[in-house]
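After the structure tokens below, expect a handful of questions from me.
A protein chain is absent from this complex, but the other protein chains hold their places.
What follows is subunit A.
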Amino acid sequence: MKHDELDRVVNALRPATVDELADAAYERRPDAALVRARAGTSAPSPHPARRRRPAYALGATAVAAAAAVLVAGSLSGGHGGARNGPNGTGGARTFLLASAETAARQPATHGTCWYSRTRMWQDLVPFKLGPGVPTPKVERRRTFQARTASSTEDWRCTLPGGTGMRFRTHLPLDVRVTFPTKKDEAAWKAAGSPPLDVNGGTTATKPHTVTYDKGSHLVNPEIGSHEIEWRTVPKLPATKSGLEAYLRRLWQQDREGGAHGYTAPADFGQYVFVSAWDLFMAPTTPGTRAALYRILADSSSVHLTGRIRDREGRSGVGITAQGTDVRLVVDPATGRLLDYEQLPDLARGAAGEYLAFERQGWVDRIGTVPSS
């Protein structure tokens, strides 16, 4: 779908009733003086230097602090791992260059269908009352904490001739629910044991398969605001200089303003890092993966978060970049991406996202699974 059509669809989804209700509420609104009187006296800022400092700036600081706490917690046992990997950009460079060597040694394979099996976790968090906020409505509160997990199988197959593709998705698989405490589980049961959200449905959804034919637009990886045609992914530059020149050209275009409001970060390494996820997930060649690691190794904003054991029990090394809340976990033995993690926004009570890549590879027939 083209961007302008997407804009039209999104804009049209906002019901006209919203504006009608807003107009009616505006007509009924209390006088501003009454709002001020009810609110009490405004408190002038005690620190003139901080005047006009928005509340969200404080929130952002808290988010960063919370994220730092989480990373430390994860590394020191949050995922059952130990902090024994080299951190910092120096360690990152060494690790990323080693990963480049490892990736380059992997065999180049090909087929007609790119298979991937991905596991997604969702954290469901209870409502938390904060200071000075209105009393919540009881019926909408979640009273328990839970974590759901399910896997999805995807096949992305090129069809002979043209750019058409056939897709198949099989989900939700191996659904699991865990509660951090028996008290949480008891609260869930007390709430009537409601089905909980998983990717593609709820914990009550039976596994099902959907097969359909569409254009490659569904799966084309993106670098910044640039969509990379699926068929050309294996043809991306396989040398550091070639790939870097290609990515820098895209970055410069996105610096000037990409599609749908995207503006690339000023830091090239950060730009590459946030695009790396798509490239590692797509059927890029070992040479392209190696080149990507070498480009990331040159970036001072990319750093390690340490060696960890992921939620599947696999050992890997976490990498992230300044200005992002995403962590990628790389398998040092193969250079493959193991996990994608978006850190939760603890200060605001929002859950993060966690994806683990259980298996990837080429197959020649839809519905079959690669042997390794």
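Just so it is clear, a residue touches a chain if its C-beta (ideal position, glycine included) is under 8 Å from a C-beta of that chain, and two chains touch if they have at least 3 such contacts; residues count from 1.
Criterion: contacts and distances are computed from a predicted model.
According to UniProt, the chain absent from the figure is "Sigma-70 family RNA polymerase sigma factor", selected among "Sigma-70 family RNA polymerase sigma factor", "Cation:proton antiporter", "Glycine reductase complex component B subunit gamma" or "Peptide ABC transporter ATP-binding protein". The hidden chain makes contact, of the residues A:A22, A:A333 or A:V369, with A:A22. When the full complex is taken into account, the listed residue touching the unshown chain is A:E222, out of A:D154, A:E185 or A:E222.
Although one chain is not displayed, its contacts with subunit A can still be listed: residues 1, 3, 5-19, 21-23, 25-26, 28-30, 32-33, 35-36, 38-45, 51-56, 59-60, 63, 124-130, 133-134, 136-137, 140-142, 164, 166-167, 170, 197, 206-215, 217-219, 222, 224-225, 260-263, 265, 270, 274, 323-326, 342, 345, 347-351, 353.
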